[in-house]
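One structure is given below, represented as structure tokens, and several questions about it will come after.
The block that comes next holds chain A.
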Amino acid sequence: MDWIPNFLLPFFYAVTMIVAVMTIAGYSVLAERKVSGWIQHRVGPNRTALPIVGSIPIIGPFLTKLGIFQPLADGLKFLFKEDIMPGHVRKGYYFAAPIIALVPALTTMVVLPFGQYVDADGVTQPLVLANVDIGILFILAVSSLGVYGIVLAGWSANSKYPFLGGIRSSAQMVSYELAMGLSILPVFMWAAAPGADYGLSLYGVVRSQDGLWLGIWQPISAMIFLIAVFAESNRLPFDMAESETDLVGGFHTEYGSFKFGLFFVAEYAHIVIGSAVFVLLFMGGWNFLPFVASPWPDGVIGAVLSVLWFLFKIFAMIFFFIWVRWTLPRFRYDQVMRLGWNILLPLAVGNLIFNALLIAIHDRL
Partner candidate 1 sequence: MAILNDENLAKVDKLVPKYPEKRSATLPLLHLIQEEHGYISNEAVEWVAERLDLSPINVYEVVTFYPMFKQKPGGKYAVKVCRTLSCALGGAYKTCKAFEEALGCGLDQTSEDKLASLEFVECHANCGRAPVVMVDEQMFEGVDENGARKLVEKMREGTL
Partner candidate 2 sequence: MAKTKVLERKPLSLAERTYLPQIASGLKTTLGNMLKPNVTLQYPEERPVIPENYRGVPTLVRDPEGREKCVSCQLCEFVCPPKAIRITPGEISEGSDTEHVEKAPEEFEINMLRCIYCGLCQEVCPEEAIFLQDIFSVSGYSREEMINKKDKLYELGGTLPDRHRKWDKKKAAEINGPAHH
Partner candidate 3 sequence: MSADAKAETITINVDGVDREVPKGANLIDAIEQLGEEIPHYCYHPKLSVVGNCRMCLVELGMPMRDRATGEPVLDDDGVQKIGWMPKPGIACSTTVAPGMHIKTKSQVVKDCRNGVMEFLLLNHPLDCPICDQAGECRLQEFATDYGRGYSRYTEAKNVKPKRTRIGPRIMLDDERCILCSRCIRFSKEIANDDVLGFIDRGSYSTLTTYPGKQLENNYSLNTVDICPVGALTSTDFRFKMRVWFLKAVPSICTESSVGANTEVWSREGKIYRITPRRNDAVNDTWMTDSGRALYKQVEADNRLRAYQVDGKASSFDAAIAAAIAQMKQGKTAVVASARASLEEQFLLSQMVEATAAVRVDMVSHYGDGDHLLLSEDRTPNLRGALLTGLINDLPDARLDGLGKAIDAGEVDTLFVVHEDLAAAGLTDAQIAKVKVIYAGIEENSSSANAKVSFPLLTVFEKEGSFVNQNFRVQKFHNAIPAPRGVVYDLHLLETLRAHMVGESPTRPTVPAVWELMAQKITCLHGLDFRGLGDLGVGVDAGRFASLPFVESKNLKHDPEKRSKLGVEAGATA
């Protein structure tokens, strides 16, 4: 009877993971609203209160003021709003689109390591659902599927603004996927150096950043990757697909209630995943600080601390995402294309060649 560890346990882990990512995504929305409020000298959501929790003397009002309960209310609202479907949409694709948008975002987390556990034998093991060697390839492959959701949504809506949004989104996705892929090659060229046994495993990348973080060692790669993540997750200043000023709402113009909510969550899940990957690749994962040995003790406590540290970094990245959003204006479409093809792609190729040469020279020495 080994179906419990073989089947039920992974399932439990997966559900936990989904809940965690979804929760973080939900609270990213809150963070977005709150931070935008602060940046614009407003207060942001501060009214929603739970019946009992909200009335606990000091804590209740404080949480309410922070808007902690707001995502709950938003989620409920999305759930219970009337589900309006325009008459002119292509129904099957219209329903499939939000699911297709969300599923890849959630799937990528399977290969995301989020901490380490040193067991009683002193063996360090990654905390991950599936520690596959081709982790980064998996992520690149699956996450770029998310664009199908957007394209389908744009097309199935059968009206011009969503359609334009979908087209733009796919073009953008194609443009930046290249630069993104090329930008992380040097990372792996260094991390998966001959002798290291972990190939394209993300865990391996983190392990390799024990001392020096790759973000410092490979700043150009980090920058290109960061920009590409912005573009891939359709964040400002790259939200061509839904730019309100010229496309009304882009691909989700015709969506409402829970289906819109799915898109919404998918977008923020992308941010979470993107932040996590960036942290893993360039910010040392759960490693404490550059050149400082991680002080995590062995055992469960060390594992929890490493996870928390990793989460902290993710949150910092999410904050950065939001911060950028409320600072930079949206690019024009042609600017987005030029940046992707004319600048980032050559830069990434150049960076790759430069690093290859560097490694070649390094190996000769």
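Keep this in mind: a contact is a pair of C-beta atoms (placed from the backbone, for glycine too) under 8 Å apart; a residue touches a chain by one contact, two chains touch by 3 or more; residues count from 1.
The candidate set was assembled so that all candidates are chains of the complex that A comes from, given by their letters.
Here the structure is a predicted model, which means the values were calculated and not measured.
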Among 1, 2 or 3, touch partner of chain A in the complex: 2
Interface residues, chain A side, partner candidate 2 - complex: 35, 38-43, 323-324, 326-328
